[in-house]
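Notes to accompany the following structure.
The other protein chains are all here in position, but one chain of the complex has been omitted.
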Amino acid sequence: MVELSAPSRLPLPTHGPLAVRARRFAEVARQVLRNPTTVAGLVIIVALLAMAFLAPLLTTPNAPDPYQMPRDWTMRDVPPGTPGHPLGTTSTGGDVFYGVLWGARTSLQLSVIVVSITVTVGIIVGSLAGFIGGKLDEILMRLVDVFLAIPELIFALAIAAVLGPSFSNIIFALAVVFWVKYARIIRGQIIHIKQNDYVDAARVTGDSRFSIYRKDVLPNSITPVMVQATMDMGGIVLTAATLSFIGLAEAGLAEWGVLVSDGQAGISAGRWWASTFPGLMVFLWALAFNLVGDGLRDVLDPRTEGR
Amino acid sequence: MQIREYILRRLMILPLIVVGTSIIVFTLSRVGGNPIAIYLEHEMTPAEVAEIEERYGLNDPLPVQYLAWAGGVLTGDMGWSAVSAQPVTEALLDRVGATLELATFAAIVAITMGVGLGTFGGARRDRLPDHLTRVFSISGASMPIFWFAILLLILFWVNLGWVSIGRSDPIIFATIAHPTGLYTIDALLAGSPSAFLDALRYMALPAITLGFGATAIIARMMRSSLVEELNEDYVDAARAKGLPERLVLRRHARRNALIPTVTVIGLGFGFLLQGTVVVEIIFRWPGLGRWMADAVLRGDQATIMAYVLFTSILFLAVNLIVDVMYAYLDRRVVLGA
Amino acid sequence: MVLVVLAVLAAACTGDTTTETTGADDTTPATTAPGATTTPEDTTPEEPSGEVSNPGLYVHAADDEPLSLDPAQAAAGEAGETVIAQVYERLVEIGPGGPDLIPGLSSEVPTVENGLISEDGLTYTFPIREGVVFHDGSELTADVVKFSWDRALTMALPEGNSSVLSDLVASTEVDGNNFVVTLNERNAAFLNSVVTAAVASIVSQEAVEANGGVEAGAVNDFMTGNMVGTGPYTFSAWNRAENIQLEVFDGYWGEPAALDVRIDQVADTDVRALGLQAGDYDSIETDPTFIDLLEGAEGVTIFSGDFLLEPVHMGMNMNIQADLLPPEDTIPPDFFHDVNVRRGFNLAFDYQAFIDGGLGGLGGVVPHYLPQGMLGYDESLPVFERDLEAAEAAFTEAGYWDEGFTMTVLVEEGGIFEVAGLVLADSMAELNPAFNVQVLAVVEGQFDSAHAEDPFPYAAWVKNADPFADPAALFSAYIHPDGDWGAVHGFRDAYADPDLIASLVDEAAVELDSDRRVEIYQELATLLYEDPVWLIPGNERALMAHRTWIQNFDMNPLWPRPSLKFAYFDK
Partner (left out) sequence: MTAPAASPPSRATATLVVSVQDLRVHFNVKAGVVHAVDGVSFDVRDGETLGLVGETGCGKTVTARSFLRLVRTPPGIYAGGRIDFWSRDARRTGAGPVDLLSIPDREMLDIRGDRIAMIFQDPGKALNPAMSIGDQVAEVFFQHRSEDLIGDHRQRVPRMVRRASRQVTTGPERIVLRLPPWRSQAASLRRRVDELVAGALAETQIANPRKIMDRYPHELSGGMKQRVMIAQALACNPDLLIADEPTTALDVTIQARILELIADLQQRHGTSVLYISHDLSLVRRMCDRVAVMYAGRIVETGDTDTVFSRPLHPYTRGLMAAVPSASQKRGELVAIEGNVPELVDPPPSCHFHTRCGSAVALCGQVDPELLEFDDSHRVACLAYASAGELGVPDTALPLVERTPR
């Protein structure tokens, strides 16, 4: 009897007509929205995205490069509430308010770019391994194992240290580190789904390998990837901030990590604002995406290990 | 698949992975980085640079260099660690104790908090306490450690003066011998309560900061598996026996929920390992993490290579152990499936 | 005869005038409250405030770990010098306050009239102090001194600083109880810049020979991690990544030190600042960029002494390989060959911004290339000040005003160099939005390896000069068209009249008449104002934040690192 089984878990959206899948996703959405923490996360995300998109309107973009902090060397370390500097300034006269807003933009760029690269690469590698299998699978998976053997931050640190601290290099470093999990997930899912009958069924009906892949395998594999991607949106920004702290960051960039580590020296001397606000932003960003990812995972697949 | 086979297969793959890792590490140091960056001063003449390159055999072809290095690793000679002005192996041994001790205590913090919060939340599923514990544990994973740590230091060090930073009080440190390099153990061996307390006092803040970060991983797994277990028939069966909820939860549901939770300990350990880099900088913990950060900043490739390789081997080992543990614990699991 | 004395005195004066240069510091308006900066005279009488922590122990928080404790291996300005300066001694030392010389292991400071410097200025005789023992109990003799110098010369480790010896020293001999050095050319800076350098420290021959001896071109692992000297402190322990511990040496021949010393390794700047406020550290490695953040902190005093004799400078690469530059750079290879460009930068730079934002308001502008406090410095010398019209004129003349340019400047991340880079970028953008200066802030390792490449793959960089007590060393290194830097960075293609510059620098280097030297250097300074090869953002002061309870705190302006003589301090 349905009432006796646990209500809040759904099977992964299975294949079939779009309508079915659409309904499934609607159901997933409904489930997700029932969890207040997830909703809270979503609200924060919306707020952060709003900040990112409105940044050019709320502040006058710095020329020539708006992602560089505007610095007023005559207004160093002024406290919040100073006219023109609602959140105060840094020790180099950078406007914290500007940094917070454009930091959101930087973070958004960073995480979106890295996630899209890593997901694409992950899907390609994972699919090749999982769907073609055999020797190729063996080789690719050993490669994945190697990459997984080095903890993310440490790997990123080693790479960034070699490449030098430009924004694009940081993106590259993070991409190299983050794609592996997706390859692993996708492959696992494909292996799992290949065993399901309906794929055979599809084969019987004479679908080509690729159309089976497109129609059955991918849609089913995508949900755990969504979960991972959501979480990585947060993780990436956090990792980047950590690299900035260690010293691998583009100079003068409007990036939260940079602002935090530059501003910290002042805290004990009462100049708390330069690091507190950006620090809070990093925290909120990571928290929000983790909450949502967590909620998604609860609904889609409670036992994903997340690696 | 049988446990033995499974472990055997893992053990066979392990060397492959390690070799792969070492190649990546080596490539990073040679292709991208300048292996002697640390010895270079900004007004050195090309002649002097050439001399140093000669000293470190950088004129040989890369494969030769790799074999030389790999051979050295196998024989325990990983070159000279300039950032600590001692042989890499020696430096590694000097520091590994500190990092392992910190990681262990952080793991204890993470597991205790994680299991506690997970059980608490899972047992009150989808009610307010559940949501609060979830937010709390995830906060840990979302906290920029370097920011959080400084706030802690301002409060507990500057304002309250409860803790100091470093690994131990140099004076108390001198009172006992340190055969193991794990100060808590050393203190116990020496039977010196003051040294033990001192070790704990210095450990507390970094361990909590680090452990808090890894709590979420364990808490979420604990929670979700507890929720699953609570839906199992045997829980009702236990109730039908007349066991009070306390026992049903503690002896039946939680015990089973712990088993899958074991699988994420490996993951959590990786999290702790990379966390040490930042935590050790801020709490000036004399461990491997700070060694690495120092090497990265000053371009000491020999150290970076050794650290990354060592860390990944450690990480692999822990994961293998965890899997074996899991296989042993969970009599339901079919390995490799 | 008296010339050398004058030379030394001239240097000495600058040392004695600490109070003036800091006290009446109107040349460099400081944004900081006057009360915040104190001179040695202020600190001495001050009563220790509050309860002293770690009585009997002086704790200094250093920012990075020594790469080596071996005088023959430690590079100039490297962390190891801090410790070497305390445990080892040299024949003559630099006094606590400034660049004036005092006898060290040589019982007298050689001068021409005490006959210890030969008439031709090529032979120096050092009478070795009697009854000095090393920490390992061995005797100090002239032979040990010769051994120490020869050791550095034999090992000749490229990462070390032995070149300052080998460049000048022709031979070393022992004559009874005297140690005699012969130079291959006259050099007015020999005592100040060479004999006092860490690399010229006297080490225990017994200790070295008992531990691997001396081998050409090879590192001595024992000496790298241990120290056996004659100084007021004995080396007791180096706990890697934790601390280095020194103890008062009872058998010291001179005034014994008052406090044991522990040098803690504290990588994080913020944590050092916190530790000072927590009272765990008595002094911390201080970065001017946040010094003002410590003002008024409870029980903390900020010492602000003379100008360091190592100006911050922006280097301009006149030996650019277009294909090596970062892709976004648009400047032509001969960009800096045009004097108008070089002057343009010098005129556009916002010096005040750097002094306030980078040097904590405690710095000054410097004439090329004579830092304040250096022999030959004169306020009347021309100094670049920000003048946007002139800058615009210069760039228009050079033909870059309309299309503008993009240029990457390489700096070391964090600290004053990055700030200087940012100020430069802002200054240029303010002058003309089409002037786009990208600041590439890399970690130390990458900065150094970039500089080890020849040709240097960037258009410009920011760093500071190595400190020298005498202008001769500075000019031959940083101004001479064929000097260390001139050769690599193509100064010859830049100077209007390179040979004139060269001849002047060479002449001054061997001239012993200090009036004449002053003349030459001032002439050079004027020439370089018209035809600059560097941009000098500003001149750092000797800065250090320390607990107020430290008495007799003083700091030597010559080196940022070994400038603390712990032996003088008390709490």
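So that you can tell them apart, the chains are marked A, B and C in the order they are listed, and the count of residues begins at 1 in each.
Just so it is clear, contacts are C-beta pairs under 8 Å (C-beta built on N, C-alpha and C of every residue); 3 or more make two chains touch, one makes a residue touch a chain.
Predicted model, so just to flag it, every value in this text is computed and none were measured.
Asks: Based on the whole complex, identify which of B:I13, B:V96 or B:L243 touches the chain you can't see.
Replies: Final answer for the missing-chain contact: B:L243.
Asks: Looking at B:N256, B:Q301 or B:N319, which residue reaches the missing chain?
Replies: The single option touching the absent chain is B:N256.
Asks: Residue by residue, what part of chain B touches the chain that was omitted?
Replies: Touch set of chain B with respect to the missing chain: 232-234, 236-244, 247, 251-252, 255-256, 259, 329-332.
The rule is simple: only the chains that are shown with their structure count from here on.
Asks: Please categorise the chain-chain contact pattern as a line, ring, star, complete graph or other.
Replies: Graph shape, chains as nodes and touching pairs as edges: complete.
Asks: Farthest chain from chain B, going by the mean of C-alpha atoms per chain?
Replies: So the farthest one, by centre of C-alpha atoms, is C.
Asks: Could you tell me the distance, in whole angstrom, between the mean C-alpha positions of chain B and chain C?
Replies: Chain B and chain C have C-alpha centres separated by 40 Å.
Asks: In chain B, which residues are in touch with two or more of the other chains?
Replies: Expected reply: 33, 150, 154, 158, 281, 293, 296-297, 299.
Asks: What residues in chain C touch two or more of the other chains?
Replies: Residues 270, 274, 277, 443, 445-446 of chain C touch two or more partner chains.
Asks: Going by the contact rule at the top, pick out the chain C residues touching chain A in the complex.
Replies: Counting only chain C, the residues touching chain A are 269-270, 273-274, 277, 289-290, 292-297, 350, 352-353, 356-357, 411, 413-414, 418-419, 421-423, 425-426, 429, 433, 436, 439-443, 445-446.
Asks: In their shared complex, at which residues does chain B touch chain C?
Replies: Those in contact with chain C are residues 33-34, 36-46, 48-49, 51-52, 55, 80, 82-87, 91, 94-95, 150, 153-154, 157-158, 161, 164-167, 170, 281-284, 286-287, 290-291, 293-294, 296-300.
Asks: Spell out the part of chain C that touches chain B in their complex, as residue ranges.
Replies: 64-69, 75-76, 158-159, 217, 219, 221, 224-225, 239-243, 245, 262, 264-268, 270-271, 274-275, 277-278, 280, 443-449, 451-452, 454, 463, 466, 477, 484-485
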